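Moving on, here comes chain A:
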Amino acid sequence: MSLLRLTNLTKTFGGLIAVNDVSMTVEQGSIVGLIGPNGAGKTTVFNLITGNYKPDSGTVEFDGEDLTGRPTHRIVVRGIARTFQTIRLFQNMSVLENVLAGCHCRMKSGLLSSLFRTRSQRAEERRALERAVHELEFVGLAAQHANLARNLSYGNQRLLEIARALASDPRFIILDEPAGGMNDHETAQLIDLIRAIRDRGITVLLIEHDMGLVMKVCEQLVVLEYGAVIAQGTPDAVKADPRVIEAYLGADDDL
Partner candidate 1 sequence: MFLEIRDLHVKYGNVEALHGVNVTVNQGEIVTILGANGAGKSTTLMAVSGLVKPSQGGIWFEGEPLHKLPSHEVVKRGITQSPEGRRVFGTLTVQENMNLGAFTRKDQAGIRRNLDWIYSLFPRLAERREQLAGTLSGGEQQMLAIGRALMGDPRILLLDEPSLGLAPILVRSIFETVRKINQAGVTVVLVEQNARAALKLATRGYVLEVGNIVMEDTAASLLANPEVQNAYLGGAGA
Partner candidate 2 sequence: GTVKIGLMCPLTGSWASEGQDMRNIVLMLAEQTNAQGGINGDMVEIVVEDDAGDPKTAALAAQRLSTMGVSAVIGSYGSAITEASQAIYDEMDIVQVATGSTAIRLTEKGLPLFFRTCPRDDEQGRVAAAVLKEKGYKKIAILHDNTSYAKGLAEETLTLLKSAGTEVVFYDALTPNERDYSAILTKLKAAGPDAIFFTGYYPEAGMLLRQKQEMKWDVPMMGGDATNNLDLVKIAGKSAAGFLFISPPTLQDLPDKQAKDFAAAYKARYGTMPASVWSVLAGDAFIALKAAITGAGSTDPQDIAAYMKKDLKDLPGLTGSLSFNEKGDRVGDLYRLYRVDENGNFVLQP
C-alpha cells in the first residue's frame, strides 16, 4: 500500500482552477519530485496535503487513513511535516526554539503541569531538548543554536526549516523548493542531507526547479501543468518526455 495517495484532488480560487483532478501516490521510503512550470499548482497540492487549504473535491489518504479536511495540526501529528516555499521561521526566536516547535506535537504536558513545573513536565522538556539538538546536529546547525533565526543566512534558514520539520518525528516530509537561493556547492550538501533523511526511513516529496538536484535525488517524478498531471515516471523518462520539455524544461543545453 502506498504511504500517500491523492485521489482526484481539485482546488479552485475564484474562477481559477489551480489543481485539476490530480491523482498520485507516493510509496513508503521513496524520494519523489513534483515539478512543473510556475503557477502549475505544485505548492497548492502541498497545501492540500497539509490541510492549509481544503480541496473542492477529492481525497488525501495517508497510510490508509483519510485525512481530507482535517486541521493542519492533526495532520502533523499523523506524521506529515513540511517546509515552506517562502521561509516561515519564527524569526525572533532562537534556532533551538524553532526546532523545539517541531517537538511540540510529540509532547504532552499541558497548562497545569507547565504552570506548576511538575516532575514529568521537566523530564519531557529534557527529552525534547535532546531531540532538538539531535536534529540541529543532523542538519549541521548545532553551533548556531543560540542565534536568532533571522540572523541566519538564507541557506541556513532553509536548513533550519528542515530541522524543525524533522523534529516532529514525521514519517513523511514535504519540501517546497529546498534549494532555492542556494549555490551549487550548498545544493550538493543538500542532496546528501535529503538522502540521509530518507535513510532514516522518512519518505520525501519535494518541489524543486533545480534540475540538477531533481535528477540526482528523485526516484520518481510527477509533472504538473495548469493544475493537471501531464507526466510521471523515472527522472530519465520524464526528462525525455516532449510535453515536459516543451512546457517546462525548454530546449536542452547545459544550463
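The rule is short, and it goes like this: a residue touches a chain if its C-beta (ideal position, glycine included) is under 8 Å from a C-beta of that chain, and two chains touch if they have at least 3 such contacts; residues count from 1.
The candidates came about this way: all candidates are chains of the complex that A comes from, given by their letters.
What you see is a predicted model; the values in this text were computed from it and never measured.
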item: Touch assignment for chain A within the complex, options 1 or 2; value: 1
item: Chain A to candidate 1 touching residues, read off their complex; value: 13, 16, 36-40, 43, 85-86, 152-156, 177, 180-188, 209, 211-212, 247-250, 253-255
